[in-house]
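Of the protein chains in this complex, all but one are displayed in their positions.
After this line comes chain A, so read on.
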């Protein structure tokens, strides 16, 4: 181990192993996770060694190979979809695996299909007799589902639906696994029966032959071409021309077209929202928080190995993490990774409770759950995406090398701001919920527990007297609460005012959207800080865990005030002089956390193979690894084709032959 990194680990203020167990939710989980990671990483089929040198085709092939091999592996190891190991598999593979949409295909059938449909399709899918995808988004429409243009017309004479892509913009575009792999897909289309449109419904459509994988008649499908990332996934396009599927292929748990063309609706469709909520909650951890933890690990380890310039004349060059500006870039994001980990736990609990209620046919929690998952998905992915990028840039030039592992983390996490609901639109969905609750609370009606604070508006000033007061969770949580209430109430007032002055409701809404987004962010930020503070209070004091978590919580909270000063100064809740105290406390904390920075990322417990980074490995042998890995690049192992063809004539002055 590089001595610069070893020295950072000598005197941590807390037990790293205990903190890892806390993050895993108990040491038993840590054991299971390590066993899964070990089993996967020791298997050469799952190796990611060449990841950075592969073409799109090679990456896709590797992802398919891994997905196929995973079935075998799970069988060998005795892992099942319901077992404790399952949730660690994706983490161990770093998501570089195909057939994720196959899972969504199965889930949509389980949720939207009738018992008969479930009995028919799920076993086939489980056995991989077919490979599924999920075709919702079109070229011209994404988040706004009602605008989809694909049609499914019921033909009463043959008892079939006829599916069509009426124009270019109606072509299905983006569905994963559909460009090359899938044999079947769930197509969302506008249902027409006897000339009447009944809105968007799901249909199971076979798109490729089960025998030779050729496209079925009437189907045009292919890959949508290179993207910023996700090169291992064959996101596809799909065009349908008079494709006929039987009446039984419309997923009919909630709606059915009967043989005579009668359209029947049954049960509550609210459960649909629940699926979306589930996906959003799941992706917060997998696609946003874990990547941020990885980025922090790489950037912080590298920042104690890298030495640059001198802090004091005559001394050796300083570790770059000793520069205050470097600490200011990385440590708040480290704190955020912890904050988001805890908010994710909170969401998960809320979600599990909601699920139990729904099992009992009680849908009361759904609006709150939906608002929560939308707002936090948007806030956390947005924050993590920019934080990962900051980590990349904090590694100077070497961060820009793919071998650092940071560019691929960065391009991948960027997609999370768009998929499963574009972030701005999600913020506005939460806004609708908050405004509604605020109105209800003002009128004295009951509101869900997470927003009762809206009713308890207390005007006043922040009571802090010196910089130490700002290390009190009560003080900063209050400040966040105050800011959230102020932004929500002032936007609600403005909305009311516009409507009363005669502006139409939807126009008034559009005129307030910029402020609404700001208000939702303040709300989510408040809940995150509050939850972090409450979590810290419950932690055991042993092993120094509570103490270091308290520092991180303080840093997260004060960083938020420091970087959104205007929000807190407005109205004078925090005065200019108090803002100087915030800054002072905030900068003090950087120096405190600096000492534990490496143990704090070690606690995330990523293996070197998981990180796949020349800069971030545990032993800190950064430069040797960078040099070794670069030699494996095809640009070095293969001959230079441009030399014979262009450079040689150029150098030898035979340009005329070009």
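We take it that contacts are C-beta pairs under 8 Å (C-beta built on N, C-alpha and C of every residue); 3 or more make two chains touch, one makes a residue touch a chain; residues count from 1.
By our rule, contacts and distances are computed from a predicted model.
When the unshown chain is looked up in UniProt, the name that turns up among "Glutathione S-transferase", "Peroxisomal acyl-coenzyme A oxidase 1", "AP complex mu/sigma subunit domain-containing protein" or "Mini-chromosome maintenance complex-binding protein" is "Peroxisomal acyl-coenzyme A oxidase 1". Screening A:116, A:227 or A:353 for touch with the missing chain picks out A:227. From the options A:20, A:133, A:181 or A:249, the residue with contact to the unseen chain in the full assembly is A:181.
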